[in-house]
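So the structure is just underneath, and the comments pick up after that.
Removed from the display is one protein chain of the complex; every other protein chain stays in position.
The letters A, B and C name the chains in turn, as written, and every chain counts its residues from 1.
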Amino acid sequence: MVTTDKPHYNVIGTRPVRPDGIDKVTGRALYGADISLPGTLHAHVKRSPHAHAIIKKIDTSKAEALPGVKAVVTGADLPTAEDGSRADNSTNVLAGKKALYRGHAIAAVAATSEHIARQAADLIEVEYEVLPPVLDVRDAMRDDAPIIHEALRTTSPKGPGEKPTNVAAHIQFNFGDAETAFASCDAVAEGQFSTKMVHQGYIEPHASAAMWNPDGQLTIWTSTQGSFPVRKDSSDVLGHPISKVKVIPTEIGGGFGGKIPLYLEPVAALLSRKTGRPVKLRMDRSDVFEGTGPTGGTSIKAKLGATKDGKLIAGYADMAYEGGAFPGSSVMLGALAMFAPYDIANVKIDGYDVVVNKPKNQDYRAPGAPAASFAIEQLVDELAEKLGIDPLKMRRMNSSHEGTRGPGGMPFRRIGNEECVEAALSSAHYNAPLEGANRGRGVASGFWFNVGLRSSVNVSIQPDGTVNLIEGNTDIGGTRASLAMQLAETLGIAYEDVKPMVVDTDSVGYNDVTAGSRTTYSTGMATHQAGLNLVAEMKKLLAPKWQVTAEEIEFQYGTFRAGEQSGSFKDVANQIVGPNGAGLTASGSVNAGIIVGGAFGLHIVDVEVDPDTGKTTILRYTAIQDAGTAIHPSYVEGQMQGGAVQGIGWALNEEYYFDETGRMANSSFLDYRMPTTLDVPMIDTIIVEVPNPTHPFGVRGVGEVPIVPPLAAIANAIYRATGVRQRQLPMSPRRILETTRGIE
Amino acid sequence: MAVVRIPALFQPLAGGATMVRASGATLLDVIDDLERQHPGFRDRLIENGAIRSEVIIAIGSDEAAGLAAPVGEEDEVHLLPAIAGGR
Amino acid sequence: MPGRTHVAARINGEQTDFLCEPWQSLLEVLRDELDLTGAKEGCNNGNCGGCNVILNGALVNSCCVLGVEVDGAEILTIEGVAQGDHLHPLQRSFLENAALQCGICTPGFIVAAKALLDSEPEADEARIRHWLAGNLCRCTGYDKIVRAVLDAADEMRRAPAAAT
Partner (left out) sequence: MQDFGYVAPTSLDDAVAVLAKHGESARVLAGGTDIIIQTREGRRSVEMLVDVKSIRETTELTLASDGSLRVGAAVPCARIYSDADIARRFPALIDSSALIGGIQIQSRASLGGNLCNSSPAADTIPTLIALGAVCEIAGPSGRRTIPVEEFCTAPGQNVLKPGELLVALNIPAPAPHSGAAFERFIPRNEMDIAVCNAAASVTLSDDGGTIKLARIAVGAVAPTPLFVKAAGDALAGKPASDSSIDAAAQAATDAARPITDMRGSAGQRKHLAGVLTRRVINTAIARAKGA
């Protein structure tokens, strides 16, 4: 660990066992599909076999006639606006007039068993008028492309466009004068890059249950990254008052952004309303691939220029990102993140949000940034090579730092980008020689925002002086532990004396999603605030007992003190809420804003490429990252290692492989090739700690940065091994044989 | 007088300018001054008495918590389109 | 079509009788009929290992076994790995090494690793990686999982009794 200016902590920085650990190693923890309610009906969704088709007629009569079938719903069961339209997330949950991608939900059946529900779904007859699909982002931008949404017009700085189009938005960023700056560059690198649609690949398929009571109270059990957004979105889609919707989050088996939106919840709710019974809905793996939100493919033309001494002075990018079947690609984020690791005075970006006949784009870990990084980090490498500069020294020379204009023009506060580059330069890995034929070493930097948003927690003292922490962010990777540790630190008590609990939407104040690298950061702030509020309340109750004023009582490292009198947190807790005392609860709520600084990482990778087969083997991998303050270093390392390996999968083998009709040919874990234990080495980590000035403990979000650098780091390493630059993902053996030997 | 940096999205409103000087002690005052110079800004930035959800406004390095946020004479005010993830 | 079949098996050391349809997988039987939801469905076609159980001493994907096939069999699921309140060394090691994030793959990994260490207590990193290649984890990048299995193997070699 590389650390700067870190205060002394007792709990923060230790590695305790997570509170929910026992349930998860014994099989007792209940995930989405494990929820079972008395009298439950089981449902199944019928999905479109066509990527683009008008739905002319849906005949559910045969399905309804099957014994055991209790209800069938279609998009017609969802409320519409006055003009008959529905919002995108409603139309995505159950199709309207058109099926917009293969796998688009068309109808759903509830029956006494899933077996019957599946048979009934097969009996639903749908009459389609099949339309030509548009599957490639640049094809979709052409004037003669099939139009997916007749009403769609391009929003742009010039105002809305006039013609129907698949380009939902044209965004622009412009700092300095890129055109003039390029003219004065001594070296320019440019290229056209593309990435394919990829899936988050969480191992738990989506699963939800719903119970709609006759009084209108709707309860939803679901595996989600955000129970409060599910409540809001379900309320919107169903046209049902938000106060009548309660969401109970189950344990969640991975999300990476993919479990933010609604898919099954309102469908289960409609079926429950029709039948008066609880209804459970779950996806199988092919449903997950075809019917949820992966992240869209991209096409990026990029250009980067430097002076002869290596100073980057001009950048340009034309970025087209797929939104899938609806507007909403990650192009804005990609554009904001692309140049963030560098201090470049002149940058121009054109970005396009483009609809295609593929599943609706969803966030996937640092959404938008990996594709942008794949382009820019290769160009940095090319310039370094052209100018004869070590690629890390090139980065050190150009690193963004405090005061550099960051994404969107705001100057960065204190960041740890330069420290990451320094840590890489002095790492054992970078200083070890790489020998042997067909081998190469690559590096790449990466940036991601810290998203703040809203969080709210309650804390209450128990009679034995322990503290319960009530929170609303589902724990996807150890946040019960990271929040409990921050509360223990705030209160000066042992980690074991804090009991964190994730509760439903009726039982705690509003919390935004567990996403955007925000939970340990933002909910951590709310937890810290709740701890301070609790101490203040304790002082008030203690003051009369000590015959002092509350202001005279000091609290530090778990001890209350006023003059000669002192007491530990537990002693005071016992006096206040002990046998004759009252209960005591405090809360903390924050709105930490949307963009709150950011975090950087740098990865180093050694590869070997088999020249006969084109297969790349990862020999050694080191991930370096500024975590601000690492609350629980093991889980920080875990995020870095997991992100790196997801990135390795994206770089080498993962892709949605579509046929010309828009059918995903590889919708299984057999052919959607995520890395296995045998595909990766141990992932070494170096945690850099440059405390975040906006957080009481200096926390930066750590979850997303580590998926940004791997794509370009591996591309740069493959270049060093083969002499051929890689412009397209995945860099599969097939692709490597094509680019290195012309075998197609 | 604070400097308001105008992103491409809003440049048409400001006659193509990339920055505009505007005065005011609070963010609301600054936006009002911006509106006087370039009508249309207020509606694009404010809704129901609060910063619109689709924009982020930062003063210096920090996101403004609300319209009452103080703005110093030397401050830079940044108008940013809010992060549009795929929701 | 034929009706439900009576099947008798020893599951986690207990004689267990159940009725199942011929088309129900062992995974469905465990989860839906016997309330043993520790085995998880990640893919339902033998490619993720989330549903791993030990069937007559052999590691299998319970999604690729029919319920009717296990008559007379001995089955160990994740629910049978701990002895009462005494965790198996693998379970402790997963906790101490932070070898889980979301935890959905954890039961499958622990069952698979137990099957390995029961027969090959000397397994090294290469052998562990080979053995666990049928178990997918998307959160950890496998580093801490492999370390957890190595640590548990070490502990079990030093104190074999702890593993029973």
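Note that a contact is a pair of C-beta atoms (placed from the backbone, for glycine too) under 8 Å apart; a residue touches a chain by one contact, two chains touch by 3 or more.
Everything quoted here is computed from the prediction, not taken from an experiment.
Counted over the whole complex, the shown chains touched by the missing one are A, C. When the missing chain is restored to the complex, the residue among A:78, A:397, A:652 or A:717 that touches it is A:652. Note that of A:258, A:492, A:662 or A:675, the residue touching the chain absent from this view is A:675. Think of the hidden chain as still there; on chain A it touches residues 115, 118, 612-615, 652-653, 657, 665-666, 670-671, 673, 675-676, 678-679, 732-734, 737-738, 741, 743-744. In the full complex, chain C touches the omitted chain through residues 1-2, 5, 21-25, 44-47, 49, 52, 55, 58-61, 64-66, 68-69, 112, 115-116, 130-131, 133-135.
In this section, only the chains that are shown with their structure count from here on.
Looking at which two chains touch through the most C-beta pairs, you get A-C.
Computed from the mean C-alpha positions, the centre of chain A lies at a distance of 28 Å from the centre of chain B.
Along chain B, no residue makes contact with two or more other chains. Under the contact definition stated at the top, not a single residue of chain A touches 2 or more other chains.
Considering their complex, residues 15, 17-18, 20-22, 24-31, 33-34, 36, 115, 200-205, 251-256, 284-285, 476-478, 632, 634-635, 637-639, 641-646, 668-670, 674-678, 680, 682-683 of chain A touch chain C.
Per the touch definition, chain A reaches chain B in the complex via residues 89, 157-159, 171-174, 257, 260-261, 293, 295, 323-324, 328-330, 332-333, 336, 360-363, 367, 408-413, 449, 451-452, 591, 593-597, 694. Residues of chain B that touch chain A in their complex: 5, 7-12, 18, 56, 58, 60-63, 65, 76, 78, 80-87.
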